[in-house]
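One structure coming up, written as structure tokens, with questions to follow.
All protein chains of the complex are present and in place, except for one that has been dropped.
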Amino acid sequence: MSKLGNIPVQAKSEKKRTNPLARVFDELIQFCQSRSMFMLHYCTGCGAIELPPAMTSRFDMERLGIQPMVTPRQADILLVTGYVSVKTLKRVILTYEQMQSPKYVIGICSCTVNGGMYWQSYATAKVLNEYLPVDVYIAGCMPRPEAVIMGLRRLMSNIENGKGNAWKDYYERYDYYLGNQQHLFGDDWQTPVDVIGEAKFYDLEGEETYGEHTRTLEQHQEPLEAAVMRVKL
Amino acid sequence: MASFNSISELLAQLLFMPMLAFLLGLVMVLMYRKIAARLQRRIGPPFFQPVYDIVKLYSKDTQISHGLIHDIGIVVAVGGYVAAVILLPVPGMDGIADKGGIITLSYFLMIPSLGMALGVGQCANPNGSIGISRALTAMLAYDIPFIIVVFGVALHYQSTSLVGMIDYQQAHQWGIFEMPLLAAAGLFALQGMMGKHPFEIYVAPAEIATGPMVEMSGKFMGGLFVMQSFQFYVASVLYTSLFLGGGANWFEFLLKIFFVVEIPMSISFLFPRYRTEDMVRIMWKWPVMLALIGIAFVI
Amino acid sequence: MSVLDEVFILCALGALVLFVFHRIRGIEKLAVVFYAALLYLLIKMSGLGYGGEVIYSSFSLNILGETLQWRFDAVSWFFAIITVASGLFSAVFMSGKWGESYREKTSNAAYGTLQIALLLNVNSMLILLASGDLLSLFIGWELVSWASFMMMALNPDKQARQAAIKYIVYAMAGAMAFLAAMAYVYGITGSLQYAELAQASAALSNGQIILLSLLFFTGFAIKMGLIPFHLWQAVAYAETPAPGAVFLGAISARMGLYAIIVVLIQLIGLGHLQQIHIPFTFWNLQTVLAWVGALTTIIPTYIALKQNDARHLLAWHGVGQGGYMLLGLMTLNSLGSAGGLLHVFNYATYQAALFMTIGAVIYRTGTANFDKLGGLVTQMPLTFMVMVFSIIGLAGLPPMNGFVSKWMVYRSLLLDGEPLLFVAAVIGTLGTILSVYKLVHNTFLGQLRVEHQNVREAPLSLLIPMLVLAAIMFVTGMMPGLVLDWVASAQLAMGLVPVTYNLGGIVLASGGLDMIWITLILFYGLGVGAIIFYLLGGRAKRVHQYDNYAGGHFLTSRVRYHYSHNFYAGLMHLIGGWYRGSFKKLEQAIVSLVSLLSQLSENMYRSAQPAMMVIIVVVLSLWSISGGIN
Partner (left out) sequence: MNCDEINVWLDTLLEEINEIKVTRKSDRRVRVDVDASSLPALLELLKGKASYVHLSAISCVDWPDDEEFELVYHCWSYEAKSLLSAHTRIPRNSSEEFARYVSVYDIYKPAGFFERDIYEMFGIYFESSPFMEKFILTEWNGPPPMRKDFDAEAYVNETFNWAEYNPDWLQEITEEGGGIAIRPEDVRL
């Protein structure tokens, strides 16, 4: 049994901030981050139908600073709205990895919690947070727009209070998530996104970033170094 | 003509004109979103929403770059506009407007687009390339009426200097009363220039994933948000200078530019989107016709 | 012995040496030295560029009572310096690695022939530029035509050969028109001296001027590839070996412009042309010529937009840019003609650089086909930089030099109050922007192909001329006054009022242009942009090109993810139907007509039909007798 939510994020040894304004600055940024969220709705299932009313004139998400975006590069929130089949899960993971941190995942509908009405299905992934760090679950079949907005507000307050750090867990415990993914997709699973490289580059490595699963990955992974602009005469 | 008396005044203008343009542009972005919301019977974003967006985008912890040209593309997109606004006179500050003039300015405005196009090109994403191909086609569409309007206006005032045009209008009459047809055609072209509905085929979020912006994350996207606010500002101030007599004082100036930018913003949410070739067709037909008749009157 | 004599002696010596030793390795170094020496001699004559006296050659000929003489004035010098500099850059380009690979692909002799062809081109153009009367102009003209043909015929490819043959047919037709015009001039004035023609032209009737201008203009327009004679040029230039294309593209076609300047502007005079109204229309001769220029900017540019091969795209632009020069020269104010002349210089810089970049791409990848390229920017960054500089120039955007000359043309059209010509010029420019983006996107941007992952930067011998050209483009863009000195002297020599300028650009009471300020402001803006970008925000990680948004699809090396084919699909939906190939069909019709006529006469000649022959002879002799009686 895996635990829902409450992802334990070990705080890394913080760099000494000498600037006295750093705290104010951080809080300003957190405030802005919470007031401006671009969401990518990965409409996998029926829950997607509850989003249009949440966005349009009846509930108007834009007054909270939330607006839809279409590519993972621009988005902050990944809304997984409904059941995730194994095949879709691959794409959800790729999409998540292509988003830029800080990034948040919201699982909408019961299906993302435990498979929902597809609990018996061989082709539906059950617990989303085994594969991705989920910030907020909004259970229900389907949750009404009010519930969706409540979930988003919960996320907003988490971010504002500096608690929306689930995305760091993906880097710090990458081996765990990768293991679960490999368990489902087979050992030759890989995405074109170099998560380990990112963790190194942004100094987000944790104790469990590497492990047996990342070793399995490294054995067959196609190289993902960026082409370097160079003058070789 | 020489509008700066000392080097310090020029330096102050170099600093303040872009900042002012940026701030006014932010308000225009807010206005755009508010108008959209009100037309759709929503409340719309809070007052500081454009600031939140930009701060958020610049404070992203991770972001991707596809290479040096991708970075430089954003630098040019923002920097080109920063330079362009210095060529646009505002009340009390002429910058170096008399060194360039309207023809230079209209070509100057293509530099940010070209920079961005190069940056998008390096992303190696076909969605972006399709977006750029559509954006350049759109530019071909709206620039022809726009350039005819510019020609007519310059011919009317017998000058290409924006400062000269504004002085003339303030001494005589606003351009919109002397050249109503050109003004109408200019408004049409302005709608295309702003790249908003109904001429936003090159963004087309649902089809090509926001086209040029598809691979832009974090501060890259933030740069484009900054550029967008400049874009609104430049379009409105340019139109105000050509047809509404610029501004004698700040109050009048602000009133005019917000009035000008409000028109295309309101129109934009009333029409569905045009296809690329339909946009070219409509732009080459009505505004060009209006502008040519307008020129005939000017001559 | 004047400097001009030294130039000619050097040319002759160079040709002799190169011809004797052309099979020897190391000849390329000698060629570079030769062009450098030629450039040195021209710089010795640089007084011409700053209002100096005309320099005469002490060599002259007397044929049939006509004196043939050669001299250099400011116009000749202006064109000559561009010619020799282009020759020098081409020679440097082909002196190193490029030459070696060409030698390997063909032979020592073929490489030597290429060198000879280049040298003959430069020499013959100098002879043309130095001509002091119509007959020497014609001699120079023919030399240039045949030298270009030699260059084009070097490529053994079938398409290239055909293009070369087509070129020589066109060139001969042009020469015939030129010859006819000369005969006509001789018939009127009894002399082929410039001075006589200039004197006589004032007294000519309208019909005579129209006929004369038409004949001359046809001859010159063919060389320059103006509408409707634009079909031959692009293919012929594109298929020439890269240094040849650099040289031909940069300057060769401008000999037509030089001849137009000499004959139509200097001798007949624009004011004169303007007074001649075409019967039954509102137009006068000058507007017609201006419209030829305007159409030449539009039509070839949009043909370029459809090309799928970088060399062809560039060559078509070369045709199109000629239109701006003619358009500028055909305006009635000094600004326009200065713009047209300045554009000759500016165009030569960026067109040479563009052909060099494409030559470098071909040298490294073996193709210039847009469908087989892409993403080379990481592999060849300097070449990319040069291409970006040049396309900014070609598209006429600040701060490169192309902007200045185009600005002058626009501004002069504004001064003249010519809205339609202005719009035509702008349409041409916008089309150029579209197609240069296609050029740079499809070769250097986008996804890098697997087979190009080990491509390296172009070798130094190719890079140096490109980088120098890029620097020239930038410097003369920022300080156009450097070149405007020469342009103003050339204008004086043409008998026009020189333009008022300073180092930074044009001085005009009603809105001038100061490129120094504009460039500085642009860099100030870019600096602010860079500060915003690099100081604010976190670090950005470079990612692999397969880490790309594809709607959730997994990109691998097996997936081509690059949009290059049919690049402007939306636009082509609308204007695609307008490409009807009317000019091509016209050309084909003329070709069929000529071949039909020649076949008829051949049949007549070969078929042994005595009765027919007798009838023809009788009819002809009757006709001649009756003519004799009259």
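Each chain carries a letter (A, B and C) given by its place in the written order, and its residues are counted from 1.
What we mean here is this: contacts are C-beta pairs under 8 Å (C-beta built on N, C-alpha and C of every residue); 3 or more make two chains touch, one makes a residue touch a chain.
Keep in mind the model is a prediction, meaning the values are calculated, not measured.
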Neighbouring shown chains of the undisplayed chain, as defined at the top: A
Touch criterion as defined above, residue of A:Ala125, A:Ile149, A:Leu204 or A:Ala226 at the omitted chain: A:Ala125
Selected residue (touches chain absent from view) among A:Gly45, A:Gly115 or A:Gly164: A:Gly115
Omitted-chain contact residue, chosen from A:Leu64, A:Cys109 or A:Ala139: A:Ala139
Contact footprint on chain A, counting only the chain that is left out: 1-4, 86-87, 90, 113-115, 119-123, 125-127, 129-130, 139, 183-186
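In this section, only the chains that are shown with their structure count from here on.
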Chain located farthest away, centre of chain A as origin (C-alpha): C
Whole-Å separation of chain centres (CA-atom averages), chain A against chain C: 58
Chain A and chain B: spacing of chain centres that average the CA atoms, whole Å: 36
Multi-partner residues of chain C (at least 2 other chains): 375, 377-378, 381, 448, 538-539, 541-543, 545, 547-549
Multi-partner residues of chain B (each touching 2 or more other chains): 57, 59-64, 66-68, 209, 214-215, 218
Residues of chain B touching chain C in the complex: 14, 18, 57-69, 71, 74-84, 86-87, 96, 98-104, 107-108, 110-111, 114, 117-118, 121-127, 129-130, 132-134, 136-137, 139-140, 143-144, 147-148, 151-152, 154-155, 158-161, 164, 201, 209, 214-215, 218-220, 222-223, 226, 275-277, 280-281, 292, 295, 299
Chain A to chain B touching residues, read off their complex: 28-29, 31-33, 35-36, 56-57, 60, 62-63, 65, 69-71, 73-74, 76, 100-102, 198, 202, 226-227, 229
Residues of chain A defined as touching chain C within the complex: 71-73, 90-92, 94-95, 98, 191-194, 197-198, 201-202, 222-233
